[in-house]
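One protein chain is absent from this view; the other protein chains keep their places.
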Amino acid sequence: MRYVLRKVALFIITLWAAVTLNFVLPRLMPGSPVDAALGKLASAGVPITNAERSAIEVQLGEPHASPFIQYWDYLKNITTLRFGTSYSFPTQTVAQTIGKALPWTLVLVGVTTIVAFVIGTLLGVYAGWHRGRAADTSITVGATFFGAFPPFWLGLLLLYLAAFKYGWFPIKGGFSAGSTPNWSPSFLSDAFQHSVLPAVTLGITTLSGWVFGMRNNMINTLGEDYVTFAEANGLRTRTIALLYAARNALLPNVTAFGLILGGVVGGSVLVEGVFSYPGVGGLLFTAVSNHDYPLMQALFLAFTLSMLVAIFVVDLFYVRLDPRVRSAS
Amino acid sequence: MTILTAVPPPEAPGTAAPVPTGTAQAIPGPLRFIGRALRTLWSNGKARTGIIVLGLIIVVAIFAPLLAPHSPSATSFTPYKGPSGTNLLGTTGNGQDVFSQLIYGSRISLIVGVLAGAAATFVAVTLGLITGYRPGVVDEVLGFITNLVLVIPGIPLMIILAAYLQGRSVWTIVLVVAFTSWATGARVIRSQTSTLRTREFVTSAVFSGERLLRVVFREILPNMTSLVAASFFAAATAAVLAEASLEFLGLGNPATVSWGTILYAAQQQNALLTGQWAMVLAPGLAIVLLMVSFTLINFGVDALSNPRLREK
Partner (left out) sequence: MALLEARGVNVAYEPNRGQRIWSVRDVDVVLEQGEFVGLVGESGCGKTTLGYALTRMLPPPARLTGGSIVFDGVDIASLSGEQLRRQRRNGFALVLQSGMNALNPVRSIGKQFGDVLKAHARPGDDVSGEGIRRRGAELLESVRLDGGVLSRFPHELSGGMRQRVSIALALALQPRMIVFDEPTTALDVIVQQAVIQTIKDLQAERGFTAVLISHDLGVVLEATDRVMVMYAGRIVEDQPARVMAHGRHHPYTEALLSCYGDPRADVVEIGGIPGSPPDLSQPNRGCSFAPRCPVAEDICRSADPPLSALAPGRAACHVRARAGQVEMEASHAG
């Protein structure tokens, strides 16, 4: 199918572009990140071996080699997942550090996004259908207000109220200090408890994106001829609202999924920082504080790759939703 | 149907546009337009609230020296105190008055929000017009770049850029925020431009020999003013949040006072644990209010351009 092939091609090309951007960025910045990096490592007490030096140079820019050789080396390293050693966690490779943190973020963001999408879409449908009336105004104003909450601020508030003051939820981390991650039910329930506040924070702040998108789409869809015709034919209100209006209003939201997901991922960085949650967002926090360039670079790739994969999956799902893309154009 | 008036066909059943009277106008065109826009915005309840709140914040920012009881950077108070008579919102860990900081902080947050929003919108409009108007290689390449920037999550990109730039000034923040926020607006403006490009009034302008720049600025852009305004307010909202986030993460200049840096200090000093809840609550609420005011105004702008969204 042309549509699917196009999406695959887009995925590959965009991935390549992101990887290249990651290569280009540090080399465009003023100053020499290599020296800064080496300085950092030295002050952390890590011995600078030649291997270490050349690894950093490959990452951030050898002053002598031609850009093409650098690029080639860089690509080779990327595909074999060799990102070097992080300054913040000198005992592991960057790949390992990220590998441990990624699942936490994926679960947190994944579950939160799905739940926020469902609730946000339903609220948007309801608001759009009852446009202009009290239900719509309260939903819209509520979504505007809560959507403007900086994720880290809401996190701080919830942390203070629900964790510190009332002790309903744990204060920090992904799991209780001292325990090691495993699949036992007790650990899972512990992890779950630790994830509630971050998830609620993230969910509330990203809900508004879905609500508004869906509400606007609903309002535009309700003006379409097929909704008028359905009403003229005396279809039941619920049929029109769900199967004629909402079903069509959903489509632009799905295509915009990628955009909103970007906001969720960004929010997760802030939220994980506040709750000291062991995901990649928190890692970015740490990396920035420590000027940990290898980690930052690898994280950038991790974020972008996850987004691209998610968008790709949603694009494939779109085919099921819109019969117009199924037939060859 | 008569061919004498160039009135576009009515959209709703049974409406006919009033015949233009053609009398000379005393007030110049653009001012009249702004006046009309403001009046329409004012008639929308949500936009009116937004305008009032934004107005208040602007007033506070302008008159900060008169309104703040103390200097924001003076470390003359007892640190770590909660709200009291002299310090309405308590003091920081360095003994500074939070209330004064809050008032002065409005300046940075407002300036960064507006500037970054304007810069992002400017880039978005320029790129959007170019790519929407001339389909071809340039359009494809720029369009691809736009989509690429859209896909990359904004905040992580901003964080990384700010970290690389190693600068610690407000301008770094404005630059970084603008650099990452133009893409959404560009895409929207691009699609609107390409829709307008195929409309008759553009075709007739091109046929009558108008040059490219004139067509773009005289025919297309005026039809997109609400879209541009909406993009600006959306970008400004995002910019305020982005600036606060970057400051919170310590990527801003800790010496400047903005709502984000207050929160950064609060986090560093564990304000919640030391009982300085106001230090956390106030700046956050201020950020929320500023963002909400932009968004509310945007509701009005939306209603301007899309009659279906108007309140009854």
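Per-chain numbering from 1; labels A and B assigned in written order.
Following the convention adopted for this analysis, a residue touches a chain if its C-beta (ideal position, glycine included) is under 8 Å from a C-beta of that chain, and two chains touch if they have at least 3 such contacts.
Just so it is clear, the structure is predicted and the values come from calculations on it, not from any experiment.
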For the chain left off this view, which of A:W153, A:Y244, A:Y277 or A:F300 is in contact with it?
A:Y244
Per the definition of touch given earlier, which of A:W16, A:W72 or A:Y226 contacts the omitted chain?
A:Y226
Missing-chain contacts on chain A, rising order, are 223-226, 228-237, 239, 243-244, 247-248, 251, 321-324, 327
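Basically, only the chains that are shown with their structure count from here on.
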Return the distance between the CA-based centres of chain A and chain B, expressed in whole Å.
23
How about chain B: which of its residues touch chain A in the complex?
46, 144, 147-148, 150-157, 159-166, 184, 237, 241, 244-245, 248-251, 263, 266-267, 272-273, 277, 280-281, 284, 287-288, 291-292, 295-296, 299, 302, 306, 308-309, 311-312
Which residues, counting only chain A, touch chain B once they are in their complex?
13-14, 17-18, 21, 25-26, 29-31, 33, 36, 132, 140-141, 144-145, 147-154, 156-157, 159-160, 164, 216, 219-220, 222-223, 258-259, 261-263, 265-267, 269-270, 273-274, 284-285, 287-289, 291, 296, 299-300, 303-304, 307-308, 311
